[in-house]
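Removed from the display is one protein chain of the complex; every other protein chain stays in position.
Chain lettering (A, B and C) follows the sequence in which the chains are written, and residue indices restart at 1 in each chain.
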Amino acid sequence: MRTLPGRDLSADVASLAAESGDVPLAEAYAAVRRLTEALAAPLSPEDQVVQSMPVASPAKWHLAHTTWFFETFLLLPYLPGWRVFDERWGFLFNSYYEAVGARHPRPQRGLLTRPSVAEVARYRAAVDVAMAELLSAPARRDCPDVAALVRLGINHEQQHQELLLTDILHAFSCNPLRPSYRSFHADPPLAAAPSAAPLAFVAFPGGLREIGADGRGFAFDNESPRHTVYLRPFRLAERPVSNGDWLAFIGDGGYLRPELWLSDGWATVQAEAWRAPLYWQRDGDAWSAMTLAGPRSLDPVAPVCHVSFYEADAYARWMGKRLPSEAEWEFAAGRVSAAGNLLDAGAPQRSPLRPLPGPAAGSGKLRQLFGDVWEWTQSPYAPYPGFRPAAGAVGEYNGKFMCNQMVLRGGSCVTPAGHVRASYRNFFYPHQRWQFAGLRLAEDV
Amino acid sequence: MRTLPGRDLSADVASLAAESGDVPLAEAYAAVRRLTEALAAPLSPEDQVVQSMPVASPAKWHLAHTTWFFETFLLLPYLPGWRVFDERWGFLFNSYYEAVGARHPRPQRGLLTRPSVAEVARYRAAVDVAMAELLSAPARRDCPDVAALVRLGINHEQQHQELLLTDILHAFSCNPLRPSYRSFHADPPLAAAPSAAPLAFVAFPGGLREIGADGRGFAFDNESPRHTVYLRPFRLAERPVSNGDWLAFIGDGGYLRPELWLSDGWATVQAEAWRAPLYWQRDGDAWSAMTLAGPRSLDPVAPVCHVSFYEADAYARWMGKRLPSEAEWEFAAGRVSAAGNLLDAGAPQRSPLRPLPGPAAGSGKLRQLFGDVWEWTQSPYAPYPGFRPAAGAVGEYNGKFMCNQMVLRGGSCVTPAGHVRASYRNFFYPHQRWQFAGLRLAEDV
Amino acid sequence: MRTLPGRDLSADVASLAAESGDVPLAEAYAAVRRLTEALAAPLSPEDQVVQSMPVASPAKWHLAHTTWFFETFLLLPYLPGWRVFDERWGFLFNSYYEAVGARHPRPQRGLLTRPSVAEVARYRAAVDVAMAELLSAPARRDCPDVAALVRLGINHEQQHQELLLTDILHAFSCNPLRPSYRSFHADPPLAAAPSAAPLAFVAFPGGLREIGADGRGFAFDNESPRHTVYLRPFRLAERPVSNGDWLAFIGDGGYLRPELWLSDGWATVQAEAWRAPLYWQRDGDAWSAMTLAGPRSLDPVAPVCHVSFYEADAYARWMGKRLPSEAEWEFAAGRVSAAGNLLDAGAPQRSPLRPLPGPAAGSGKLRQLFGDVWEWTQSPYAPYPGFRPAAGAVGEYNGKFMCNQMVLRGGSCVTPAGHVRASYRNFFYPHQRWQFAGLRLAEDV
Partner (left out) sequence: MRTLPGRDLSADVASLAAESGDVPLAEAYAAVRRLTEALAAPLSPEDQVVQSMPVASPAKWHLAHTTWFFETFLLLPYLPGWRVFDERWGFLFNSYYEAVGARHPRPQRGLLTRPSVAEVARYRAAVDVAMAELLSAPARRDCPDVAALVRLGINHEQQHQELLLTDILHAFSCNPLRPSYRSFHADPPLAAAPSAAPLAFVAFPGGLREIGADGRGFAFDNESPRHTVYLRPFRLAERPVSNGDWLAFIGDGGYLRPELWLSDGWATVQAEAWRAPLYWQRDGDAWSAMTLAGPRSLDPVAPVCHVSFYEADAYARWMGKRLPSEAEWEFAAGRVSAAGNLLDAGAPQRSPLRPLPGPAAGSGKLRQLFGDVWEWTQSPYAPYPGFRPAAGAVGEYNGKFMCNQMVLRGGSCVTPAGHVRASYRNFFYPHQRWQFAGLRLAEDV
């Protein structure tokens, strides 16, 4: 998930003004920065340097890269007299902005033992002091471009907060000691066998619908423009697919039957010897899963997590259903509050950091749309009609990732509260599993 | 391009009956079989055994696999007394039908020196005799399933006719002797510099449109169901992008500027050191391209060919345009006759087998929509709304390839005439270049 | 096995003169060329074009490369008026001579459908006519360099005769039809269980010994100079390890016990999932092996074949023995006639082309030293003391392969009779198995 704005930033002034009415930008900035550091606090210096696969990044790198973003796109252009903190660090902490210069190879981020965790902390502090200065000068703070960029940087850092947690879970899963990210309460005893209530679906009418960012509040450029789509009537399952559901899929030979899989998916199942979601481990008849709380018994009622698009698609085919399109999902979510089992931005230490069982079934309403797990859709990640990359440095790479990936919706248990919304488009490759991703079924009427 | 029907075959009876009114099925069968053999005739036994990359197949394999298709899906179930020609060949000539059994690994098709070209010819002859018997018995010929399957087998064999030519071009391109597939007339002298007429666009109104197979004549299942889409007004370029256009792109550093490329495309450009379309070769200031007629000077007016989706997309971005969606393309092509520089099914030896310059510009009409080059669209290959895999053997894998590929439209100079239509969906991975694929620009109004 | 002479060619005149006293050079040349063609005769054009792995070559390539060798190193420099047969073929048929120019990439030899088998036959004929002319002119024939180079070319072509057979066996083994190279007599019924006679060893005294080419008859440069080594007393097994012996090794978990293997060998066993020699297949309790006569039941008394050095070494460790050094082998073989189950150069169609049981045990003499299977030694392939690369084109790469490979001795059932001798050094990488390689045990006294 790597997005940058492409819209004309000044066009967003009105909405940003409205938004910033709630929380002054300087406060929002400070809060998100504090949260990042709180998330890194349980990690030792050793934990913070490691990169367990090319697509993951070290915690220290997340801490530095988000800071480099503010330095590069705010302090350098807008704060007179700012001198680059360290000339050599741009090479290290640029993620993929070709226009900003060459970069350290991504697969080697884990070799950067220097700068140290302590030096990165000093970097963060220095940038924070300067950002406070920038945001305290009304002439600058109220400049539309500055406000838009700060808002962007805040949302960018929230994305990295989630990645920091997904990446450290993967790193810990590679360690036979199976460490826990921090101390957690013991799980309550598992509920008895999940209720036999059949999975209920909620119906939605078809017709011409509008999807995309509606201009109220911040949105990434890939959510624009708002546009019309034609939908056929459809139904969405009231809840995500659960671990218990998934065990039935495994029990029925789900990972062994080529007819259930896309061709590329079946090739991946065989090449990777997948037999269960990532992080699952069978101990005799019981299953456990590696979590940020270390290995935990599998709760059959909680949403299944860490499955790829290929697995989600195969499960839906096995059920005789399908995944929803992103337009269906967004239309259905339009009137639901973006609340749920998310990362509590104010009290992260109380967040469960794993999907939880939802409320009891039978309400006839969609449950757990937001939080718990990102939900794979059947939609390839593609530009909306009329999507137009903006000129300029920050917008240089709009749409750059709009190929070969699939859209996910709804946020997860490690997405910061306040970050996600109905029109939010996340995206990953169909084989990737280390994100907190699950699924919800759909069907035609 | 690997498709199989998923619709309930009996549902197609009406349209097939209408269709088969024109040409008796037995004649259509015999004609397509003759064409395949005519296409293989210029090739030596050595030429027919070679496989130049995993995704290509030997000519001999194409000859046998299409025969295996008729044997497996027609003769075995429907011709009483048919005995399998050779029990061991199903393993060799099954392409990807998991339900029909295990298969020889695709990358090793080029190691099958046995059965020989002569034995495969005997196989074809035996199956043809039996098919003639099947199709001469009214009770069988008029069975809707048989008719539908024969029609499918014919279209399947036409797809392999095109692949036979694309694959042998690739194999010959790997040989430093640069052989010619057959003798060709010398090219006429190249026209003078292409006219300076600016590229014209044809406008189309937006609104609710129907796309997909309309039930008249044969269609693959991936063209169904016909359904409604909402389009915004758009414009299509009157002609495909030409070699001359592409030279300007190269001259402007098109292959050297990351800002023009999708992220995955840029990674491919660097990994593969792409600097021009596949088969192009620079000789000092001049360019030539390997073709089925051997190396030929590049005609600046002819459509560019053998480019990947990544290149097509980058070119469009460089031009400030975009690729059309497949719905736009199909809507625009709806009233155009499916004629053009295609493979002449009746006189293949007179087909040019390479893209040619089109008629003069300025008519205000779309030219070269069909034939010359497949046109990349911006649409990922995905199921149409309501697409539903059918039960049964032939339909086992519907939709199996609907992930990670992009849709192309319109047919090429090696597509058999009569095979393509406005609703036809071809699909390849975005990095693939060995097909006869080019592009046409689109823009928003 | 790729060697070229590095000695001063003129220094060999005397021995060559003596040698050529037996058979006129022109006759020897003609005989070896005829044999190559006889070996290719059972193969179809399709068979001759295929390359089943990068280290193997197509039969057609062997036919052309050996011809290119004579054209390049004899006709071009020594036959006035010779014009290159085809300017473009040097690129195709040069194996690895960097000084002679660039080469077609080795893994793509199997893509060369052109020139055809028939064209290569014309190439051979044309070169043969010219060689006959060269060798009929006394002034040229008696030129020491010419004689030495012809002798070298003859031995070079003999090496490729063996490779042609090993390579086509590998290609056929990749074909599920398991073709036979030519018709063979049915095997006689297998003998009853092999005799229970314990494996006998023959003792040799230690001391200072001379090994290396003794100057009588042709030798490759890697057999020189003859030099002194100091040997400790040792014993050699009277016969090679048999298939029956190997079954006992498998039965005792030989492929499952890391303590029996070299570290690199164990890594290979695991990566390649080796559980038996190459070409072996278990059918219930019985074993068969793919041979040039197609699949055959395993004869427990015949020498084991198609094992790697790693396997040979592991077997010896399991037995509490070791492999002989090449010096020990050569010293022991010094007085044994170089006869055995070799490729009958005069009547190849009567050669069994697979290892056979040897004479009955108990004679107290070494049996099957020559023929049947090449015998792995414990000696890395390294230059003899004083080995000195010669100046000039043919000798450019002397010693180029003297790293990472192991020495084998004694020839195999597909080595042309007359080609091998006691001082002959063959060499392959320790993981390679497609050669006809087995082993003989040794032990310290």
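Keep in mind that, in the parts below, a residue touches a chain if its C-beta (ideal position, glycine included) is under 8 Å from a C-beta of that chain, and two chains touch if they have at least 3 such contacts.
Bear in mind the structure is a predicted one, so any value in this text is a computation, not a measurement.
By the touch rule given at the top, the unshown chain touches A, C in the complete complex.
Checked against the full complex, the candidates C:176, C:244 or C:380 give a single residue touching the omitted chain, namely C:380. Among the residues A:179, A:215, A:244 or A:295, only A:179 touches the chain that is left out of the figure.
The chain omitted from view is touched by exactly one of C:139, C:186 or C:208, namely C:208. Residue-level contact of subunit C with the missing chain is found at 96, 98-99, 208, 227-230, 232, 258-259, 261-266, 309-310, 313, 317, 325, 378-380, 382-383, 385-386, 389, 396-397, 399-404, 430, 444. Residues 44-50, 52, 60, 88, 91-92, 104, 108, 110-117, 171, 174-177, 179 are the ones on subunit A that touch the missing chain.
Rule of thumb we're sticking to: only the chains that are shown with their structure count from here on.
Contact topology of the protein chains: linear, an open path with no closing contact.
Rounded to a whole number, the gap between the C-alpha centres of subunit A and subunit C is 60 angstrom. Taking each chain's centre as the average of its CA atoms, subunit B and subunit C sit 47 Å apart. For subunit C, residues touching at least two other chains: there are none.
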